[in-house]
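With one protein chain held back, the other chains of the complex are shown just where they sit.
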Amino acid sequence: MPIVLACVAGLLAVSALSLPLLRHRAATAAVYSACLAISLVLCAAAVLSIGQADSETVLPLGLPWLGAHIRLDPLAYAFLAIVNFGAASASLYAIGYGRHEAEPARVLPFYPAFLAAMNLVVIADDAYSFLFAWELMSLASWALVMARHHAAKTAYAGLVYLIMASFGTFALLFAFGLLAGAHGDYAFDAIRAHHLSPGLAGLALVLAVVGAGSKAGLVPLHVWLPLAHPAAPSHVSALMSGVMTKVAIYAFIRVTFDLMGAPAWWWSLPALLLGGATAAIGVLYALMETDLKRVLAYSTIENVGIIFIAIGLALAFKASGLPGAAALALTAALFHSLNHMLFKSTLFFGAGSVIVATGEQDMERLGGLIHRMPISSAAFLAASMAISALPPFNGFASEWLIFQSILVSPQLPRMGLKLLVPAVGVLLALAAALAAACFVRAFGATYLGRPRTTAAGEAREADRWSLAAMLTCATLCLLTGLFPGIVIDWLQPAVTVLVAGQMPPQAAIPWLSIVPISASRSSYNGFLLFAFVAVSASFAAVVVHRFASRMVRKAPFWDCGYPGLGVVAQYSATSLAQPIRRVFATVAFAAHEQAEMPPPGDLRPASLRRFLRDPVWHFMYAPVASAVGASATLLNHVQFFTIRRYLSFVFVALIVLLVVLALWG
Amino acid sequence: MSPSPLAFDIAHMFAGGLVLVSFMMLYQDRLLPLINVLSLHSLLLALSVAWQAHIQDKPDLYVTAVIALGFKSIVIPMALRRMVVRMELHREVEVAVGTGMTMLLGIGLVALSMDLMLRVTAGANALVREDVALALSVVLLGLLMMVTRRNAISQVIGFMSIENGLILGGAGARGMPLVVEISVAFSVLVAFIVIGIFLFRIRERFDTVDLQALDRFRGEHR
Partner (left out) sequence: MGITSALAAQFGQMLLVLALAPALTGLTRKMKARLQRRIGPPIFQPYRDLRRLFNKDVVLADNSSWLFRVAPYLIFAATWVAAALVPTFQTGLLFSWAGDLIAIVALLGAARFVQAVAALDTGTSFGGIGASREIMIAALAEPAMIMVVFTVALVAGSTQLSTIAAFMADTGGLRVSLAMALVALIIVALAENARIPVDNPSTHLEVTMVHEAMVLEYSGRHLAMIELAASLKLLLYISIIACIFFPFGLITDGAGLSAHAISLAAYLLKVTAASLLLATLETVIAKMRVFRVPNLLGVALMLGLLGTLLLFVSGGM
């Protein structure tokens, strides 16, 4: 406990100390090194103490009669580890990457504050401190998004982010208000003791979904995410995608599993339905996008959907009195949160290095980087395979656990849930397959083929710090995929607290396999599969090279006898997605193409235009935005009244209020 | 009396097969193969009803089975086939609402009917429950087929599959007395009248419909 508090205070101190140092050349390295050290300490403390008893304390800060309640329980430790590992790797990356920042003064003070705020959200134990930390997290990240304020898109992204963040905080505020009740105390202990009627619980659930979901990027509350995450510097993008969305997921788990008491079966519906929709639509968005960082941001939305599916399953199982199955699903959710932090950080680091090396982030202007940036391309490839849920990486291990918990669903007593869960399973499988397509495309268009621009052709490999961060995360993607049992066992204290059940201990199982329910039912051994694949591949290579030919000749690639095919004749990111666009997006995004072929003799170039319509924006936000615009135009007249009329407005308002009071009383 | 597991499995197999064939109908967008699917649908119905007759020990159901086999599986498809060939409709490709969308709707309908029927018939024995649930699915799928198709003949086929679903439900529930058989035969007659009417309408408007379809189909996708 003292360590954690000291570290958070340390982060805040770094934030404050960075102000006088800003002009100094070594400021970047100093701030990020300090953040790295503090985050590593926090992460280590969290990893080691997850099994320990809860500790709580009240600090004399915040509201005078409430104080700041701080509590460390296994769930908080689990998320502290996720948050701080992501923070540590981002800081490591930024020691190198941050040197390329044009205006470090716009990043350095806010970065430690952002880290501190995320830690505070996780350890807060009363609604006031929670919301304070939450808002601090939103504002600090908003400031970081605005770091590149010269770009026109950034200002727009910042505006949308600010609106959505305050909207989400409002929803959470009301949710806590409902949970605490009319006379309630805002400490979480008091909230736990207070029980709601089903109607109010439903309302609180909806508000929690809106509040946490808008931060996590749940469709249809995701609109800010693909704008804001890519606009920030890449290490901050990694933090926002990999870590801040996890803090939002923490908030949802904390409210639904802990604060709201025993769940009813229908609590699982919003998480399952929205999660399934988010997973499928998020990855479809990603496939339509050509900006590398936006692709990654949309893929974050997809992964949030996957995690919400698992949370929904856990809620359904918990409400139906199946603690073992609930433990399985919740473990899968937490495990996938951890995994997503690892591979999404790697991917954003890779994207950041590409941007530093080429100045481009549009995949249509990249290509061929595998030759110039071999190490970072290998890390990006590993993370791509991990996020596509392919063995032996960690993404597969966690999605495998989710599939296993879907297969337990026939034990659910509700017919509706029984029919719903397989349908959500289809969406999950679809999302996994589309994610593989998305990352074949992202990796292929960025790193493979021939460079499409001179900038891409002259790229240089990233610096040592960045490479170290990427390789660390990519290696951990592999290791947690090979030995998932260790992570599962480590997560069990957190799971046990929330669902009063746990998975069978994996350490006792021979050969490092994982067994979610029983050995005859299903088991998976990533390490053995990896070893087999590695051994057979090397065996095959050795045998072939030894006993057959090992000669290699170089030649131009096959151009159908049509020499001089320029680099633009390659398949581009847009054309790679064309079949999928045609199959899936015709309905989802009203995608269509318009080809214009001038007649022979006409010198105009032929053109092919592609049209997409974002259904969420078109049907949900655009009407609201235009309504706001229209009413603002109307209210504009108010600005030009005389003083006398303003006074009369105030007077009338006062009278009306008094009359209302008189009638009410 | 609860049926033996094997009897249940076989009845379930036939009834489920009927749902499967209904989906094949939704998927098939050419007319002649569609008619073949209809005769397969009716054949499965005949088998299913015959099996019900066997396990419920109700000989009159065999009559229903024979009617289904003779009329619906052989005579009507043959008549339809001749009509399609004579009117040179057999090259026509139906431009339905996108197949994927239709199938998705179909799945939704099946889920709906199961959820509903299993809840409503909670007290009945397992054989009846699954039969009624599947029969409702067949009926809904037939309706969906009629809604999504523009061509008269495929609408007639959809209509017939609705009727097959009704018979399946009737046979599973109690076994219909022969009186009802007459009404079934009557509805077959109605179907013929419908075919006749549509036939005239098609003959009148065939050209325009065809050309529109061709125009829209020039692009590869819809």
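Letters A and B mark the chains as written, and numbering starts fresh at 1 in each.
Just so it is clear, contacts are C-beta pairs under 8 Å (C-beta built on N, C-alpha and C of every residue); 3 or more make two chains touch, one makes a residue touch a chain.
Model, not experiment: these values are computed from the prediction.
Across A:50, A:191, A:356 or A:437, the single residue that touches the chain missing here is A:437. In the complete complex, the hidden chain is touched by one of A:31, A:120 or A:407, namely A:407. In the complete complex, the residue from A:65, A:557 or A:640 that touches the missing chain is A:557.
Interface residues of subunit B with the unshown chain, by the touch rule above, are 5-6, 8-10, 12-13, 15-17, 19-20, 23, 27, 99-100, 103-104, 106-107, 110-111, 114, 118, 126, 129-130, 133-134, 220-221.
Along subunit A, the points of touch with the absent chain fall at residues 367-368, 370-371, 374, 381, 385, 388-391, 396, 400, 403-404, 406-407, 410, 415, 418-419, 422-423, 425-426, 429-430, 432-434, 436-437, 439-441, 443-445, 448-450, 511, 513, 519-525, 528-529, 532-534, 536-538, 540-541, 544, 548-549, 551-560, 565, 567, 569-571, 575-580, 582-584.
Note that in this section only the chains that are shown with their structure count from here on.
Subunit B has its Cα centroid 48 Å from the Cα centroid of subunit A. By the touch criterion given at the top, residues 98, 100-101, 111, 114-115, 118-119, 221 of subunit B touch subunit A in their complex.
Subunit A meets subunit B in the complex at residues 415-416, 419, 423, 582, 586-587.
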